[in-house]
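Here the complex is missing a single protein chain, while all its other protein chains stay put.
So that you can tell them apart, the chains are marked A and B in the order they are listed, and the count of residues begins at 1 in each.
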Amino acid sequence: MAKKKLKEIAINQSWCKGCGICVAFCPKNVLELNDEGCSTAVRPEDCILCKLCEMRCPDLAIRVIEEEEEV
Amino acid sequence: MAVQEYIRDRFFPQMWCEGCGHGTILNSLLRAIEDLGISKSDIVMTSGIGCSARISGYVDFHSLHTMHGRALACATGVKMAKPELNVIVPMGDGDALAIGGNHFIHACRRNIDMTAIVMNNRIYGMTGGQYSPLSGVGTMATTAPYSSIDNAFDVVKLAEAAGATFVARTTTYHVAEAVTYLKKAIQHKGFSVVEIMSQCPTYYGRKNKKGSAVNMLEWFKEITGKLGSKELEDNPSLIARGIFVDEDKPEYCSEYNKIIERASKR
Partner (left out) sequence: MTKKIKFVQGNEACVEGALYAGCSFFAGYPITPSTEIAELLAARLPQHGGTFIQMEDEIAAMSAIIGASLTGKKVLTATSGPGFSLKQEAIGYACMAEVPCVVANVQRGGPSTGNPTHVAQGDINQARWGTHGDHSIIALTASNHQDIFQMTVDAFNLAETYRTPVILLFDEAVGHLRAKLEIPTEGELHVVDRLRTSLPEGVNYHPYLPREDGRLPMSDFGDVHRYNVTGLFHDMWGFPTADPTYINDLLHHLVDKIENNVKDITRYKEHFMDDAQYVLVSYGSSARSAIHLATERRLRGERLGVLELQSIWPFPKELIREKCDSARAVLVCEMNMGQLTAHVRAAVRKPNRVFLANRTDGKLISPLDIKRSLRMIQGRGV
């Protein structure tokens, strides 16, 4: 089976209310709140695709988009 | 399909407060429905009144936003009239167990095939932070300024005693668990109750010095323990998470179909 890798952490900033849940519970500290108080992926390369940010987001603002790793 | 395919996105960003757990419950529920692959037109979501009740406006299903406490009674009409529909009934703690308490126990007793979700934030949020039947002794609320002396219901025990045939509890911190339990609940033939402890940082959190949404999720992690875990065994004062009841019993609509068969022969 092809290994999955991160394509993009898509954050709908107009839906994000900046509660910080995704930031606090990301096991790899991938996310931070920006100056506007919205979630942003600052270290996407560390993402392990656990998708906990996407699943916990109360605003349905986060999508962790995967793609197949090139061999 | 992504979870976003199941919502009415013109109403987003949703109206719940920053960090409100109800959005996470919506998220978990949509994930469960997506995993099960149920068609949007086969679902009727029936809700009552309160912060929780607004959930039905956000989903692209048939949605019935009813009266305070009456969601299960309306849902019973929907289900009995068209048993092939998948009926999901999210309710708040006051909605389900105070004003709707009678409907709740009787829906459990009938074992009618629908999924009740108790979005338990232990407070009336919409009206500004009054204590609910799930707040518990010692809770501070706008109507309990010297702290609440009301004992809380244990939803799990109540549902089990009343006859629900699937009963589970989890929190908005334990999202993977929530998706699993909701899937099982929806698939279960009979009356299912899933209690999801949900954070209200605005009222419960503020009044009871529980901090932000993040702090409250940490708190849920600390005060709960999974059924069968050593953690729970060692510390029985923790609130148990898990599936408490999962049994096969005659379902109400199927039983009524037998009545129709018997009556038609007369």
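Note that a contact is a pair of C-beta atoms (placed from the backbone, for glycine too) under 8 Å apart; a residue touches a chain by one contact, two chains touch by 3 or more.
This structure is a prediction, so every number in the text was calculated from the model and none was measured.
*Asks:* In the intact complex, which of the presented chains make contact with the chain not displayed?
*Replies:* Touch partners of the hidden chain, whole complex considered, are B.
*Asks:* Which residue among B:Asp9, B:Asp60 or B:Glu218 touches the omitted chain?
*Replies:* Only one listed residue reaches the unshown chain, and that is B:Asp60.
*Asks:* Decide which residue listed in B:His106, B:Arg206 or B:Lys226 touches the omitted chain of the complex.
*Replies:* B:His106
*Asks:* Could I get the residues of subunit B that touch the absent chain, sorted low to high?
*Replies:* Interface with the chain not displayed, on the subunit B side: 11, 40-42, 44, 46, 56-57, 60-67, 70, 73-82, 84-85, 102-103, 106, 256, 259-260, 262-264, 266.
The rule is short, and it goes like this: only the chains that are shown with their structure count from here on.
*Asks:* How many angstrom lie between the CA centroids of subunit A and subunit B, rounded to a whole number?
*Replies:* 27
*Asks:* Which bits of subunit B are touching subunit A when the two form their complex?
*Replies:* Listed in rising order, the residues of subunit B that touch subunit A are 2-4, 7, 12-14, 16-24, 26-28, 30-31, 172-173, 175-176, 179, 201, 212-214, 217.
*Asks:* What part of subunit A is in contact with subunit B in the complex they form?
*Replies:* Spelled out, the residues of subunit A in touch with subunit B are 14-21, 24-25, 52, 55-61, 63.
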